[in-house]
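The complex is shown incomplete by one protein chain, all other protein chains being positioned as in the whole.
Naming follows writing order (A and B), and every chain is counted from residue 1.
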(Lines give C-alpha, C1' and ligand atoms only; values in the text may rest on other atoms or scores of the structure.)
Protein backbone atom coordinates (compact mmCIF):
# COMPACT_ATOMS: atom_id res chain seq x y z
CA UNK A 1 0.00 0.00 0.00
CA UNK A 2 1.42 3.33 -1.06
CA UNK A 3 2.08 5.54 1.94
CA UNK A 4 1.18 9.04 0.79
CA UNK A 5 0.99 12.03 3.11
CA UNK A 6 -0.79 15.18 1.90
CA UNK A 7 -0.62 18.65 3.46
CA UNK A 8 -3.13 21.50 3.17
CA UNK A 9 -5.64 19.33 1.34
CA UNK A 10 -8.33 21.32 -0.46
CA UNK A 11 -11.20 20.27 -2.70
CA UNK A 12 -9.14 21.02 -5.83
CA UNK A 13 -5.53 20.42 -4.85
CA UNK A 14 -3.22 19.95 -1.92
CA UNK A 15 -0.18 22.13 -1.35
CA UNK A 16 2.24 19.26 -0.76
CA UNK A 17 2.52 15.51 -0.92
CA UNK A 18 5.17 13.13 0.47
CA UNK A 19 5.87 9.65 -0.89
CA UNK A 20 8.92 7.40 -0.50
CA UNK A 21 11.04 10.21 0.92
CA UNK A 22 10.23 12.60 -1.92
CA UNK A 23 8.20 15.79 -1.52
CA UNK A 24 6.09 17.28 -4.31
CA UNK A 25 4.87 20.87 -3.87
CA UNK A 26 2.01 22.44 -5.80
CA UNK A 27 2.93 25.41 -7.97
CA UNK A 28 3.49 28.29 -5.56
CA UNK A 29 2.28 31.75 -6.54
CA UNK A 30 2.40 35.21 -4.95
CA UNK A 31 -0.39 36.66 -2.84
CA UNK A 32 0.93 40.23 -2.81
CA UNK A 33 0.62 40.96 -6.51
CA UNK A 34 1.47 44.64 -6.01
CA UNK A 35 5.11 43.55 -5.65
CA UNK A 36 7.58 43.69 -8.55
CA UNK A 37 9.19 40.47 -9.78
CA UNK A 38 11.86 40.53 -7.08
CA UNK A 39 9.24 40.91 -4.37
CA UNK A 40 6.93 38.30 -5.87
CA UNK A 41 9.82 35.84 -6.20
CA UNK A 42 10.93 36.41 -2.60
CA UNK A 43 7.39 35.89 -1.35
CA UNK A 44 7.01 32.66 -3.31
CA UNK A 45 10.39 31.35 -2.12
CA UNK A 46 9.35 32.09 1.49
CA UNK A 47 6.23 29.97 0.84
CA UNK A 48 8.49 27.18 -0.44
CA UNK A 49 10.61 27.47 2.72
CA UNK A 50 7.50 27.23 4.87
CA UNK A 51 6.02 24.23 3.05
CA UNK A 52 9.35 22.38 3.01
CA UNK A 53 9.70 22.96 6.75
CA UNK A 54 6.23 21.49 7.30
CA UNK A 55 7.30 18.47 5.22
CA UNK A 56 10.48 17.94 7.23
CA UNK A 57 12.80 19.37 4.61
CA UNK A 58 14.52 22.60 3.61
CA UNK A 59 15.94 24.49 0.63
CA UNK A 60 19.16 22.52 1.10
CA UNK A 61 17.28 19.41 0.00
CA UNK A 62 15.59 20.56 -3.21
CA UNK A 63 15.86 18.02 -6.05
CA UNK A 64 14.38 20.03 -8.94
CA UNK A 65 12.79 23.43 -9.52
CA UNK A 66 10.56 24.49 -12.42
CA UNK A 67 10.10 28.25 -12.70
CA UNK A 68 7.40 29.79 -14.89
CA UNK A 69 7.64 33.51 -15.64
CA UNK A 70 4.80 35.44 -17.24
CA UNK A 71 7.35 37.58 -19.04
CA UNK A 72 10.95 36.50 -19.60
CA UNK A 73 12.09 40.11 -19.16
CA UNK A 74 11.60 39.35 -15.44
CA UNK A 75 14.40 36.76 -15.60
CA UNK A 76 17.10 39.05 -14.12
CA UNK A 77 14.83 40.24 -11.30
CA UNK A 78 13.79 36.68 -10.49
CA UNK A 79 17.45 35.65 -10.38
CA UNK A 80 18.33 38.49 -8.01
CA UNK A 81 15.82 37.13 -5.50
CA UNK A 82 16.77 33.50 -6.24
CA UNK A 83 20.52 34.07 -5.93
CA UNK A 84 20.04 35.70 -2.54
CA UNK A 85 17.91 32.80 -1.35
CA UNK A 86 19.45 29.62 -2.74
CA UNK A 87 21.47 27.46 -0.28
CA UNK A 88 25.14 27.86 -1.23
CA UNK A 89 26.66 24.53 -2.25
CA UNK A 90 23.17 23.02 -2.51
CA UNK A 91 21.78 24.82 -5.56
CA UNK A 92 19.27 22.47 -7.22
CA UNK A 93 18.76 21.63 -10.89
CA UNK A 94 16.43 24.24 -12.38
CA UNK A 95 14.48 24.98 -15.56
CA UNK A 96 12.88 28.36 -16.34
CA UNK A 97 10.39 29.00 -19.14
CA UNK A 98 7.90 31.70 -20.01
CA UNK A 99 4.20 30.93 -19.57
CA UNK A 100 1.05 32.86 -18.82
CA UNK A 101 -0.42 31.91 -15.45
CA UNK A 102 -3.93 31.48 -14.06
CA UNK A 103 -3.96 35.02 -12.64
CA UNK A 104 -2.56 37.78 -14.90
CA UNK A 105 -1.20 39.60 -11.83
CA UNK A 106 1.07 36.69 -10.96
CA UNK A 107 4.50 37.23 -12.53
CA UNK A 108 5.92 33.89 -11.32
CA UNK A 109 4.96 30.35 -10.34
CA UNK A 110 7.50 27.93 -8.83
CA UNK A 111 7.22 24.13 -8.69
CA UNK A 112 9.58 22.33 -6.30
CA UNK A 113 10.46 18.66 -5.76
CA UNK A 114 12.54 17.95 -2.64
CA UNK A 115 13.80 15.19 -0.37
CA UNK A 116 12.69 14.47 3.17
CA UNK A 117 15.69 15.00 5.45
CA UNK B 1 20.30 -2.57 -12.09
CA UNK B 2 17.40 -0.18 -12.30
CA UNK B 3 14.10 -1.99 -12.55
CA UNK B 4 12.06 0.06 -15.01
CA UNK B 5 8.72 -1.07 -16.42
CA UNK B 6 7.36 0.71 -19.49
CA UNK B 7 3.80 0.53 -20.85
CA UNK B 8 2.58 1.17 -24.39
CA UNK B 9 6.10 1.52 -25.73
CA UNK B 10 6.28 3.21 -29.11
CA UNK B 11 9.20 4.23 -31.31
CA UNK B 12 9.05 7.80 -29.99
CA UNK B 13 7.72 7.54 -26.46
CA UNK B 14 5.97 5.24 -24.02
CA UNK B 15 2.75 6.20 -22.29
CA UNK B 16 3.90 5.21 -18.81
CA UNK B 17 6.94 4.15 -16.85
CA UNK B 18 7.26 2.67 -13.34
CA UNK B 19 10.39 2.89 -11.19
CA UNK B 20 10.86 2.44 -7.45
CA UNK B 21 7.13 2.61 -6.77
CA UNK B 22 6.66 5.84 -8.73
CA UNK B 23 4.68 6.11 -11.96
CA UNK B 24 5.44 8.67 -14.66
CA UNK B 25 2.80 9.21 -17.37
CA UNK B 26 3.45 10.83 -20.73
CA UNK B 27 1.53 14.05 -21.38
CA UNK B 28 -2.05 12.97 -22.07
CA UNK B 29 -3.99 14.79 -24.77
CA UNK B 30 -7.54 14.54 -26.16
CA UNK B 31 -8.48 12.48 -29.19
CA UNK B 32 -11.94 13.98 -29.63
CA UNK B 33 -10.91 17.53 -30.46
CA UNK B 34 -14.49 18.54 -31.33
CA UNK B 35 -15.18 18.67 -27.58
CA UNK B 36 -15.08 21.92 -25.63
CA UNK B 37 -12.58 22.32 -22.78
CA UNK B 38 -14.79 20.51 -20.29
CA UNK B 39 -15.18 17.55 -22.66
CA UNK B 40 -11.51 17.49 -23.59
CA UNK B 41 -10.50 17.61 -19.92
CA UNK B 42 -12.88 14.79 -19.01
CA UNK B 43 -11.57 12.64 -21.86
CA UNK B 44 -7.95 13.23 -20.81
CA UNK B 45 -8.73 12.49 -17.15
CA UNK B 46 -10.37 9.22 -18.23
CA UNK B 47 -7.14 8.35 -20.05
CA UNK B 48 -5.23 9.09 -16.86
CA UNK B 49 -7.60 6.79 -14.92
CA UNK B 50 -7.05 4.02 -17.47
CA UNK B 51 -3.25 4.33 -17.50
CA UNK B 52 -3.05 4.51 -13.71
CA UNK B 53 -5.19 1.36 -13.46
CA UNK B 54 -2.82 -0.44 -15.85
CA UNK B 55 0.07 0.67 -13.63
CA UNK B 56 -1.58 -0.61 -10.48
CA UNK B 57 -2.60 2.80 -9.18
CA UNK B 58 -5.54 5.22 -9.19
CA UNK B 59 -6.41 8.90 -8.96
CA UNK B 60 -6.28 8.55 -5.15
CA UNK B 61 -2.52 8.05 -5.48
CA UNK B 62 -1.46 10.98 -7.66
CA UNK B 63 1.66 12.76 -6.41
CA UNK B 64 1.79 15.73 -8.81
CA UNK B 65 -0.12 17.06 -11.81
CA UNK B 66 1.08 19.55 -14.41
CA UNK B 67 -1.71 20.99 -16.55
CA UNK B 68 -0.99 22.89 -19.77
CA UNK B 69 -3.84 24.91 -21.29
CA UNK B 70 -3.65 26.37 -24.78
CA UNK B 71 -5.69 29.33 -23.59
CA UNK B 72 -5.99 30.31 -19.93
CA UNK B 73 -9.59 31.41 -20.54
CA UNK B 74 -10.30 27.65 -20.42
CA UNK B 75 -9.20 27.55 -16.77
CA UNK B 76 -12.77 27.61 -15.34
CA UNK B 77 -14.00 24.93 -17.75
CA UNK B 78 -11.01 22.72 -17.01
CA UNK B 79 -11.66 23.13 -13.28
CA UNK B 80 -15.30 22.14 -13.66
CA UNK B 81 -14.23 18.80 -15.14
CA UNK B 82 -11.32 18.46 -12.68
CA UNK B 83 -13.41 19.23 -9.59
CA UNK B 84 -15.93 16.59 -10.57
CA UNK B 85 -13.20 14.02 -11.11
CA UNK B 86 -10.64 14.54 -8.34
CA UNK B 87 -10.68 12.05 -5.45
CA UNK B 88 -12.06 13.88 -2.42
CA UNK B 89 -9.51 14.01 0.40
CA UNK B 90 -6.78 12.93 -2.02
CA UNK B 91 -6.46 16.02 -4.23
CA UNK B 92 -2.86 16.13 -5.48
CA UNK B 93 -0.46 19.07 -5.75
CA UNK B 94 -1.06 20.78 -9.09
CA UNK B 95 0.40 23.48 -11.33
CA UNK B 96 -1.41 24.98 -14.33
CA UNK B 97 0.18 27.19 -16.98
CA UNK B 98 -0.68 28.32 -20.49
CA UNK B 99 1.26 26.82 -23.40
CA UNK B 100 0.61 26.06 -27.04
CA UNK B 101 0.59 22.32 -27.73
CA UNK B 102 1.77 20.10 -30.58
CA UNK B 103 -1.71 20.01 -32.13
CA UNK B 104 -3.60 23.34 -32.26
CA UNK B 105 -6.90 21.48 -31.71
CA UNK B 106 -5.78 20.20 -28.32
CA UNK B 107 -6.91 22.62 -25.62
CA UNK B 108 -5.24 20.70 -22.77
CA UNK B 109 -2.36 18.37 -21.95
CA UNK B 110 -1.99 16.76 -18.52
CA UNK B 111 1.17 15.26 -17.02
CA UNK B 112 0.73 13.01 -13.98
CA UNK B 113 3.17 11.47 -11.50
CA UNK B 114 1.65 8.86 -9.16
CA UNK B 115 2.48 6.14 -6.66
CA UNK B 116 2.06 2.42 -7.13
CA UNK B 117 -0.49 1.23 -4.59
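As a working rule, a contact is a pair of C-beta atoms (placed from the backbone, for glycine too) under 8 Å apart; a residue touches a chain by one contact, two chains touch by 3 or more.
Keep in mind that what you see is a predicted model, and the values were worked out from it rather than measured.
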Touch list for chain A against the chain that is not drawn: 20-22, 57, 61, 63-66, 72, 75, 79, 82-83, 86, 88-99, 113, 115-117
Chain B residues that touch the omitted chain in the full complex: 1-2, 4, 6, 9-17, 19-20, 22, 24-27, 66, 68, 99-102, 109, 111, 113
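Here is the rule we go by: only the chains that are shown with their structure count from here on.
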Between chain A and chain B, centroid-to-centroid distance (C-alpha), Å: 21
